[in-house]
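Rest of the complex left out; these chains stay put.
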Amino acid sequence: MKIRVINPNGSAGMAQLLEATCQGIKAADTQLSVIHLPGSVASIEGAADGVCAAYHLLGAMRQGQEEGVQGVVIACFDDTGLDAARELASGPVLGIGEAAMHAASMLSVRYSILTSLPRSIHIIERNMHSYGLQRRCANIHAADIPVLELERDPAHYLRLRALGQQILRDDRSECLVMGCAGMSQWAQRLQEDLGVPVVDGVQVALKWVESLVQLGLGSSKSLSYAWPRSKAV
Amino acid sequence: MKIRVINPNGSAGMAQLLEATCQGIKAADTQLSVIHLPGSVASIEGAADGVCAAYHLLGAMRQGQEEGVQGVVIACFDDTGLDAARELASGPVLGIGEAAMHAASMLSVRYSILTSLPRSIHIIERNMHSYGLQRRCANIHAADIPVLELERDPAHYLRLRALGQQILRDDRSECLVMGCAGMSQWAQRLQEDLGVPVVDGVQVALKWVESLVQLGLGSSKSLSYAWPRSKAV
């Protein structure tokens, strides 16, 4: 099956990191393509960045649909442009934010999210209320590290681990969600160090999109996610 | 004071209608500009249209801020790009959707919204949950009339009136909200015919932006609506 992972910002480096993660876990029969969006913002830090990235995502979605892509992962924890993307696809489209939150809800009764910047908290919270998932999320925290820094400097791991320990204790949480695609690389190590499940939405979303495609389940094309109307000019 | 009303789609005709409405109610000392966004979609019908409109809105917001615009109204009931727009402004930025919902909540304990298309209901509901305003809204209904049709054919009034009467009865509602900028023109007539307040967000948003500017209240620049970060390339 043809699955596409879209990094909605313009960073080729992050797309390479994502590709490394995804190639290691994809199903044998998955034709995987991991792309970034040249022309989009360098990183998505806030709502204006998100609008710009979502705009570039539209083109990538239309092209993917034409190319026969059967399932899509949007690899930004903000689930950038998710509703719009579903309007443009017949197959399943999952954001890594929603996938991680749904998974954490089935592994624990109380989880916390650790994202990059304070300004992203509102965006994640807004999504969470749209999905209706706020019940099991204890809190959303920001490491206050810019997205591209996360990716570049492995030394940030120690700070993430210390934050993770404090968050679990203060929030009485039983599971930690990596709230940024740039943190994917540390999920496994952090899980070993913290002793609770640490959820990376990139991995979960990829596997779940594969399974939905296999089961013949795609975005509903009735009402909210119907194909866009053509404009009578 | 300099106030700008932005019709986030590309329809000059709708901007003219908005201008007519707004000129009649603006304060004496308000320098009003009503603009549309050439290059944006012809009308906003769904999430993909909304992303495209929001993208073009970014430029208009940046330009407005440079020109010294002190307050902004986003004249689409979807509140297209609202969070992003606030990141780009120091003054207040109000969507006509939120303004109408907030006003209806202070005129009645139970109101209904009548919008254009079924696919818009999710977008409005998602906003409503983000604002936390779902408590007093009984229901959101769609007239199933495309946005540009609403604007062009006055004969649609009779259908809106019949729907309004049915909605008030079925929802036990005490107030009706016009859920599309293209319905503005009929708010007053509908109020007379229905005998309950009929709220047009365009008018409310314009007057409230004026008052917030007068009182020195603008978008908070702390955390969520802080100015966008510049990217270290």
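In this document, chain identifiers A and B correspond to the written order of the chains, with residue numbering beginning at 1 in each.
FYI, contacts are C-beta pairs under 8 Å (C-beta built on N, C-alpha and C of every residue); 3 or more make two chains touch, one makes a residue touch a chain.
Since this is a predicted model, take the numbers as computed values, not measurements.
K.L.:
Once every copy is counted, not just the 2 shown, what does the total come to?
P.N.:
6
The definition used in the following text is that only the chains that are shown with their structure count from here on.
K.L.:
Which residues, counting only chain A, touch chain B once they are in their complex?
P.N.:
41-43, 45-52, 54-55, 57-58, 81, 83-84, 86-88, 117-119, 121-123, 126, 129-130, 146, 148, 223-224, 226, 228-229, 231-233
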